[in-house]
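Omission of a single protein chain aside, the complex is shown with its protein chains in their original locations.
Moving on, here comes chain A:
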Amino acid sequence: MSTTRPEVDAVIIGLGWTGSIMGMELTDAGLNVVALERGNERTKEDFLYPKPADELKYGVRLKMMQRPKQSTVTIRRNASETAVPQRHWTTFHPGDGVGGAGSHWTGVLYRATPNELALKSFADRTFEPGFLPEDMTIQDYGVTYEELEPHYDFFEKVAGLSGQAGNIQGETIEGGNPFEGPRQNPFPLSPLPRTLTDTLFTEATKKLGWHPYPYPSANVSGAWTNPYGMQLGPCNFCGFCSNYGCLNYSKASPQTCILDALKQREHFSYRTNCEVTRIVKSDDGETVKGVLYHDGEGQEIFQPAKLVILASFPLSNVRLLLLSQIGQPYDPVANTGVVGRNFSYQITGSIDMYFKRHQFNPFISAGGSGQVIDDFSPDTFDTAKHGFIGGSYIYTTQGPGGAIGAVKVPPGTPSWGSEWKKNASEHYGHHMMLGTTGTNMSYRDVYLDLDPTYTDPHGDPLLRMTYDWKDNDMRMTQFMAERMREIVAELEPDYHTENFKQVGDHFDAAKYQSTHLTGGAIMGTDPSTSVLNRYLQHWDAHNLFVMGASAFPQNMQHNPTGTVAALTYWSAKHIRERYLGNPGPLMSQG
């Protein structure tokens, strides 16, 4: 038996970045808003020094993350394999609690490029017919870079983005990324100071004729007061960033950038430990009427709402849509339906170099500190010649910050005993990494659906990932490996080790890959191939809007948070300016 609460104007499911942004926007519009967060309360007091500086708790036991016991995913590589659960997190780290992934992210804040947002159109005019694999299902976002630019710009001010612009209103700026889309404004703050790894990378890539620029960092370089009146302080390179809350008010997060301003608003409230289990459809067949959730005391509650904002982690968004039976589930065999379609991930690789002659002091690090080249992006060189569509950025970053995860010994060294100890001691502090983070295309047989076997504590099916690496993307990452070997040759380390995937390799969920999981509830302009229209409005329920990277039709090379936030402001603008005055579909079904 469920209890029914009084109706609100809008309910937000999940209080991370997108939920917090929507909270601001919808209360600005005068709505009465309640947010429901599955995880715990998490305030700035939880991040006071020295609490976050605890590698075992946060870096190893992952206490900022969703508990698999509460909800996890099952994984298989293909339809003939039996999917099994991630019993503890290895392949990715989904956030939990107030702030969500925005509390434990690294703080690398990018924009998509104009071509990445219209990748199918770019491919159609770039490649010969028949070049793309037949089972590749890439699409345009349905929103253009020009439309998103003001929203990127605003969020970068919210986050105090630190870095160097490379393209201001079409003018190329030395030292920035010349391949980025045009910006109307410079970065709010200057880049973080350069580490030794940054300087070595910059020198080597310049010699190779490439265009290094500082990582766009949401670990701020100086004091910053954002448009909401929230204040950030300069990053002190504490070394506890990705997987940790920030101990220095330096990493942009919902806590540091939005929530204290939002909590002061009279018409906003939020409830923690409240897990939404269904979005409830109305009888009219074109709207939803609220959400069903379990509160911290185990009560089932119905929260009626005129507007529902689904703002949880991408995988959780897709699962909730499937559980709520809103939108037709994707069937890869019949090639029908949309929910779960175009799931994609991120293709990463790395090189680890050892220099006896250098002391890097790897504990001096910030997540957003680093240097990057975009010379090998999807639209900056002739990828067809190398047999793929896509691209990657190549970077270095100082670190890692901890001790447990930072020990590196030369290949062939025993993993324990005196020999290990000697090498751990001698080699700590002398490693520099090169990384690559690249596009992942979408494919017909890579998708999300509900698992037939495994359930959560409420008895609801877990989400099932069917995912494998594809030849196109492996050729892309192998191309990047060759470019990175050129950097190695310039830097002349004593030795280096490589970690790249190859054509024929299969997805390895036992190793950390990335937390950039995208798609499954994608946006577009055609209801037969997308769950949401270009305003993130659900095609089948006009008062349901779905935020987050689940809207990406395929994954871009750059980190998703900037685009996730820009899309949220874009959606909010259309809700405020058009939807609230005249509720209904913002696009015709065609």
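Throughout what follows, a residue touches a chain if its C-beta (ideal position, glycine included) is under 8 Å from a C-beta of that chain, and two chains touch if they have at least 3 such contacts; residues count from 1.
The criterion applied here is as follows: contacts and distances are computed from a predicted model.
Candidate names were "Gluconate 2-dehydrogenase gamma chain", "ABC transporter ATP-binding protein", "4Fe-4S ferredoxin" or "TonB-dependent receptor", and the UniProt protein name of the unshown chain is "Gluconate 2-dehydrogenase gamma chain". Looking at A:Lys421, A:His458 or A:Arg578, the residue that reaches the missing chain in the full complex is A:Lys421. Screening A:Leu132, A:Ala204 or A:Cys238 against the full complex identifies A:Cys238 as the residue touching the chain left out.
Touch with the chain omitted from the figure is made, among A:Val60, A:Ala79, A:Ala223 or A:Ala489, by A:Val60. Looking at chain A, the residues touching the absent chain are 49-51, 53-56, 60-61, 67-69, 72, 75-77, 81-82, 84-88, 90-91, 192-196, 199, 234-240, 247-248, 357-359, 361, 363-364, 369, 402-404, 406-407, 415-418, 420-422, 424-430, 453-455, 506-510.
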